[in-house]
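Only one protein chain is missing from this complex, and each of the others stays in its spot.
Which chain is which? They are A and B, in the order written, and residues in each are numbered from 1.
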Amino acid sequence: MFFRILQKESVSDLIKGLAQTREVIGPRAKGSEFVFDVIENPDDIVLDYTTTLLPPKKYFLKSKEEMMRYNSKTGQVSEDEVAVEPRVLFGVHPCDINSLLLLDKVFLGDYVDPYYKARRENTLIVGVSCMPTQMCMCNAFGTGEVHDGFDLFLTDLGDSYYVTCQTAEGANLIDKYCETRAVEPADVDALQARIKKFNEAFVPAPDTSEIPLLFDAKYDDPMWEEIGDPCLACGACSMVCPTCYCFNVRDVQDADGVSGTRVREWDSCCFSDFAEVVGGHNFRPKRSDRVKYRFYHKQWGYLSRYGEVLCVGCGRCNTACKVNINPRRVLEALTKGGEE
Amino acid sequence: MAHKKVVFLSLASDFGCQVQVTNFPELLEMLGSIDLSYWQLATSAHMPEDYDVAVIEGAVTTQEHIELLEKVRGIAECVIVVGACACTGGVVGLALNHDLEEAARTVYGKDASKVAWGHIAPRPVDAVIPTDFKVMGCPINPEEFSYILQRAVQGLTDHPHRETLCSECKINENLCFYKQQKVCLGLVTAAGCNSNCVNRGRACTGCRGLAEDANLEAAREFAAKFSLENELLEAIEVYNTARKEA
Partner (left out) sequence: MAVNSSEVFRSLGVNPYRPWPARITSITKLTEKEKLFEIRLIDEEVRNAFTFESGQFVELSIFGVGEAPISISSAPSKQGFIELCVRETGTVTGALHKKQCGDIVGLRGPFGRGFPFDDMKGHDILLVAGGLGIAPLKSLINHIHDERHEFGKVTILLGARTPNEILFRRQFDMWKHREDFNLYMTVDHADETWDGDEGLVTQLFDRIEVNPDNTYGAICGPPIMYKFVFQEMRKKDLDVEKIFVSLERKMKCGMGLCGHCGVGHQYACIDGPVFSYWEAMNLQEAM
C-alpha cells in the first residue's frame, strides 16, 4: 500500500483516463438527492455527496436480471456468459464498500453466484471519504472506515485528496492518468485533523453490546408490536439497503409458450408472502413478525454465520421508512431497561 | 398441447385496456400459441359457446352484465379481469357517491330512462363471479398482461403477489412526493407498473387499487403528519369506491 496526494482539480483527469477503458459510475445529483449513475462528463460527479438513494449494490446484484433461457420441451438451459463491461465505481463511501464485503461472504461463499462474481471481478472501486449526516450510524458498527475492498481511496483534505492505493491496479491507474505528488508531513497532520473532525460529527452511536442476547431475551417483548405494527410492508427498507440480498426467482414464458427466461428480482422479508409455504401456511403472518425477523437476521442471523453484523449504518432505511422503523430505534428499544 | 381458446369481452369501460393490448406486439406472436376465438373490439362475430380463458374488461353496471358473467364463469376454466374498472370498479365506481337516477339524468338528459335503462350499482367483476387473475391498472401494463395470459394458458392459477408501489419506486430511485408535501398513493397501491407515473414526475393516483399488504391505518397516520390525511383518503376513493371489500 502506498499514498499519494491528488489535487482536486486533477480528479477530472483521473476520471477521463479511467473512462478510456471502462465505464465510469459515480454519484451525481438527482433533484435534491444523489444517485450512482454513468458519468459521461467529469463535471457531473459530486464527490462531497451525502448518501445516494440506492447503494452501489445495484451494479452487482441487479434489481432484476435474466439468469438463463430455457426450453420447456427439451429441458435445455442456456446461459450467456455474464456480460460485464469493465467498470469503475468512483466515489464510494466506506459504509458502502464495507457492505460489498458483507455481500461477498454470501455470494462468493460455499455456493458461488456467477452473476455477482463476474460483476465484482470486472469492477474497480475508488472510495471517497464522507462526513456523517444525522441519519448515519456507521459509528455503531465500525464501518465508517475501510481496510479492504477498494483499489483507491480518496480522503478529502480540502484542496486535495489523500490517496490510499490499495491495489497495484489502482496505483498504476493513478500514475498513468493524473499528476500526483508525494505525501509530506503536513498532509499527514491534515489527515489526522480530518479523522478527528469526522469522528466528532457523529450523532452518538446506540449501545450495541449483547444485542444477540438481548434479541432472544426480548423476542416476545411488546416492543415488536409497537415498532412493527405500523409497517407499510412496502419493502423500501430492503430496496435501499446495501446489505439486503434476498431475491425471488420466476419463469417468464415467451409468447411461443415453449421457451422462456428465468429471472430474479429483489425481494423483501417485509412482504407478507415472503415466508409463506405452499398450502398457505405463513411462518410470519404479522407485520411485526416480519419486521422483527428483518432485524433479527441482520443483527444475529448473519452474525452467527459470518461473524459480522449485516448492517453498515448507512442510514438509508432510516430515510426511506415512512413510519420510523430503523436500526437505531430497534437497538435503543432492545437496550432500554435495567436502570438502577 | 391443444391451443387454449381465449375470448376478450368488455363491460362498462372505454375499451382502453383492449386498445392497450393491441399496442403490444408480442400479442401477435402469442396468437401462434393461443386460439383467439373472439375479440369484442376487433370483430362483430358472435361469441362462441366454448372457450377456456375469458379476458374481461370493464365494470359491472347492468343486470345483463351479471347474466353474461355467470354464463362466462360456467364455461371458462380461467377468468382474467383486466383494468381498473373490472378489478376494483375503477372510476365507474365513483357513481356510488351519487343517486344513480340523478347521475343518469345529468349525463343523458331528460331521456335518460330511454337510453340508460337497467343500470345497477357499479361493481367490480369479482363482486359477481370468482376470478382467477387480475391485471390491474388504468390502463393495464401489457407486459404484465402477457405474463398472466401465459400463466393462464398453461393452466396455472398462481396470482402474483403485489406489494405496495413504494418498493418499485425505490428501485427506480424516485424522489418521494411527501417531501414536497404532496399526496402520492404509492404507499398503499399494488405494485406491478414499475412506478410508471412517478418515474415521469407524477404522483401515483392508485389506478392499480390497494395492495394486499396495504396498511391503511399507518398510511393515514403518516399522511396526517403532513396534514394530508383527507387528501389521501379522497385520492384512494377514486379507484376503490366500488371495490369488493368496500
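As a convention for this text, a contact is a pair of C-beta atoms (placed from the backbone, for glycine too) under 8 Å apart; a residue touches a chain by one contact, two chains touch by 3 or more.
Worth saying up front: this structure is predicted, and the values here are computed from it rather than measured.
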item	value
Residue of A:85, A:110 or A:200 touching the missing chain in the full complex	A:110
Residue among B:22, B:62, B:154 or B:172 touching the omitted chain	B:154
Where the unshown chain meets chain B, residue by residue	150, 154-158
Where the missing chain touches chain A, by residue	67-68, 70-77, 79, 106-107, 109-114, 212, 216, 219, 245-251, 253, 257, 260, 262, 267, 269, 274-279, 281, 283-284, 293, 296-297, 300-301, 304-305
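In the analysis below, only the chains that are shown with their structure count from here on.
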item	value
Centroid distance [mean C-alpha coordinates] between chain B and chain A, Å	37
For the chain B and chain A complex, residues of the former touching the latter	26-27, 29-30, 32-34, 146-147, 150-151, 153-154, 161, 163-167, 170-171, 173, 175, 178-179, 186-188, 211-215, 217-219, 221-222
Residues of chain A defined as touching chain B within the complex	30-33, 35, 53-54, 63, 229-236, 238-240, 252-258, 266, 268, 271-273, 287, 320, 322-323
